[in-house]
Each structure stands twice: as structure tokens, then as C-alpha cells.
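Here the complex is missing one protein chain, while the rest keep their positions.
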Amino acid sequence: MSDAAADLAAIVRRIEASFAKQAIMDTIGAELLRVEPGRVEIALAVTPRVAQQHGFVHAGAVATIADSAAGYAALTRMPEGRGVLTAEFKIDLMAPATGARLVAVGSVVKAGRLLTVAQAQVFAERVGGDADTRKLCAQLSATLVAVENRQGVVD
Amino acid sequence: MSDAAADLAAIVRRIEASFAKQAIMDTIGAELLRVEPGRVEIALAVTPRVAQQHGFVHAGAVATIADSAAGYAALTRMPEGRGVLTAEFKIDLMAPATGARLVAVGSVVKAGRLLTVAQAQVFAERVGGDADTRKLCAQLSATLVAVENRQGVVD
Amino acid sequence: MSDAAADLAAIVRRIEASFAKQAIMDTIGAELLRVEPGRVEIALAVTPRVAQQHGFVHAGAVATIADSAAGYAALTRMPEGRGVLTAEFKIDLMAPATGARLVAVGSVVKAGRLLTVAQAQVFAERVGGDADTRKLCAQLSATLVAVENRQGVVD
Partner (left out) sequence: MSDAAADLAAIVRRIEASFAKQAIMDTIGAELLRVEPGRVEIALAVTPRVAQQHGFVHAGAVATIADSAAGYAALTRMPEGRGVLTAEFKIDLMAPATGARLVAVGSVVKAGRLLTVAQAQVFAERVGGDADTRKLCAQLSATLVAVENRQGVVD
């Protein structure tokens, strides 16, 4: 295995291990879909357990996968032993979150030593949907702060 | 019962009925704590099912109760038959969300015919905590859009 | 002139006429650089008159050109007689705004009948800079509300 492949494998393992500890993902029915350096995708099945009063997915559930997708995209850029915490985020909810599943695609806008700006787009997919039929339903922008040597905060 | 008391009772019933339809609240373990005109409180028990990887409550779960508290505060000001949808929100996460439970206190900043700006403060309470020991851990500001005569969107 | 060319010319005239009425642009030294359907660029010369205390361009001046670039990008999509007002915006300031000039590039994320989400990236250019040397220093996301038949609010 080349160095690049080994690095990628290490990044994937790191994100997978951290995601597995985010119990809320299991609670709401989200799963880690794809990990690349600087880019992470998380999917959420549209089920009644994440519904708000009109039957759409609650903005908070949309924000949950978008925040994690953005945060994990940032984490792929962090050296081992340095974690990230969300300091703040802003989310625009542009269309009702409906369909078969939502996919949040997180990426890094600007990685800094201390602060990282990351973003996520959330797409609503229909049953049997492909990239052509998916619809942008939300976008998030987050400020993440790097945390080192702080008990309990690593990946 | 006075008119004011009847109005208050109608508002409380309306918010309770809508909250009961937000299935995500049951999924994450949140409950409606208090309803007043222009002010709504929602509590979330701090349990593993809403945890992120460091054991804190996930920012998305904090946002879920904060968004609903702000949105329902706005809804108490809306005439019957007119609902609200969150167009966007911004949340500042100022301290790790830990303790025994979180309480989101939503209120209205500016109610307009079309757009309402509402906010929420989220406090972390310790076991046996009272108002003196609770700690501000997050604040949210949301833009809500009034929706009328749109199928499925009422309260 | 083809219909498409005539439409484009009408859009350019409309934005130019509105921009000329934004007296603040003259005050801070900003100019309209480019107008296309769904995309508007505004440049700001980096001069002492827009400085904050460290000699960088003040975040408010960065926000001024970013907000107008995003708003005018949205306006290019609006029928004649319908204007837009900024309901809220969020801006990330990722690097000190320095150099010879700033260029804000506004675009439309989602155009709705009532609400439009638009964004802007702000780049810092050095003297003699070209696209290769410019640096992303800020990004803005805005919610704009369409306004019709309201006195004084057109373009």
C-alpha cells in the first residue's frame, strides 16, 4: 500500500471510529456514507422518528448531519490527537426536507491553525433517486475550533 | 374563565398539540416544559442517545430544542391557521452541553406579518440544579416565515 | 440585438441604475465591476478610509460590498418592479482583508418567490494581482425578501 493510500486509510478509520461514538447518529438513523480528505458525506433516512409537525424532517435533524459532515471534513485535515469542536453554525433551510433520504456533503472552506471554516450542503433524494434528481434543501456554514490536550476531546 | 385565561389556554393547547406531532422530540427525549404568550421552554434529558463523540450533547440536538423553542414562541403570536417554518438559524455553542438536562427558552425578538425573528437561550442544569446553578451553553437566532393555506403546514 | 442580448442589457442597466443610487458605495470607494444574470461583482479599493484600527479593511466595509453583491445577484432574477431587501446575513472573515483591492462575487443559491438565499465570496487582490494570486478572505450568506408595490422599494 502506498503512503497516500495508507494515509487515506488512516483518515477513514479515524472518522469511522469517531462517528461510531456519536450515539445520536444511531438514534436518528444516520450513517456515514463516504470519507475523503476534506470531504465527508452523511446520510439520514427520512423516517417518522425525525419528523417535525408537518411531516418534514426537523431542521434540527438536518442540522445534526450537516454539522457532523462539516466537522468531520475539518477533522480529516487535523493531525492525530487534535480534535475539533463547533463554535457556531448557521444553516439555511431552502426547501422542505422530504423524500427518501437526505445526504449532507461536508467540505472545508478554510483550514486554520486555530479556527476552521467548514460547510455542508444537504440534498433531498427521492426513492430510487440519483444525483440528477436530488434537490438542495439546506446549506450550513460552521466555525470549528481546534482542541488539543483537552480531556475527552480528541477526534 | 376570563377571555385572557381562555386565550392562554387556547395557545397552550395549540402548542401542545403541535409539539406532540414533532416525533423527533420523543426520539431524542425532549419535552415541552412551559408555554406562555411569546415564550416557550423545552427540556432535553442529557442521555447517551443524544451524545456526540466526546460525551457532550451533540450540537444538532441542542439546535433541535432551541429551534423548536424559538419557533413555538413565534407560533404563540400567530393567528389560528397560520403556521411558521424556519427559514434559517444561527447558533452559538458557548460551552459544552453537559449536566443532567438542557432547557431551551425561546422568545420573540420581532414579530412581523411575513417574517419573525425569534431567539432561544439554552441552559445546562446539573442534577438537582436550580436557576442559580444553570449555565448558558448556547444561543440561537432564527428567521421564521409565516405560512398560510399551504397544505400540511398549519401549526 | 437578440432577445437574450436585450434582456442582458436591461439587467445590466437596472443594476447599474440602482448601484448609482447606493451613495455608500461612493463614500467607501466601491465600484460595480461586472453584472451577469445571477452574478454580480463589486470592487473596493483598499484605502485608509475603510480601515479599522489595525490597518485592515473593516469587517463592516467587507460586509457592505458582499451584501450588495449578493443582493444584486438576486435582483438580476427578479421581474421589473420587484425589489429585494436583506432580512439577515452571516459573514465569515477568514483572513485579514488587505492588499490593493477586494472583489466581492455575489451569486444566487436558491431563488424563491418570497425568499432568496444568495451568497458572496470576497477575494483580496494584491497590486498587479490576477485570479491566481487572489485570496479568499470572506464569505457571506444572505436571506433576501422580495418586496413589491412598497413605496420607495423597487430595485
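To keep things simple, chains are lettered A, B and C as they appear, and every chain counts its residues starting from 1.
Convention: a residue touches a chain if its C-beta (ideal position, glycine included) is under 8 Å from a C-beta of that chain, and two chains touch if they have at least 3 such contacts.
If you're wondering where the values come from, they're calculated on a predicted model, not measured in any experiment.
Only one residue from B:A17, B:A100 or B:L136 touches the chain missing from this view: B:L136.
Seen across the whole complex, the unshown chain contacts chain B at 90, 92, 94-95, 109-110, 112, 117, 136, 139, 141, 143. Residues 18-19, 21-24, 26-28, 48-55, 58-61, 63-68, 83, 85-93, 96, 152-155 are the ones on chain C that touch the missing chain. Think of the hidden chain as still there; on chain A it touches residues 87-88, 90, 114-115, 117, 143, 145.
The rule is simple: only the chains that are shown with their structure count from here on.
Distance from each chain's C-alpha mean to the overall C-alpha mean is smallest for A.
Centroids of chain B and chain C (each the mean of its C-alpha atoms) stand 35 Å apart. One finds 23 Å separating the Cα centroids of chain A and chain B.
Contact of a single residue of chain A with at least two other chains is seen at positions 90, 92.
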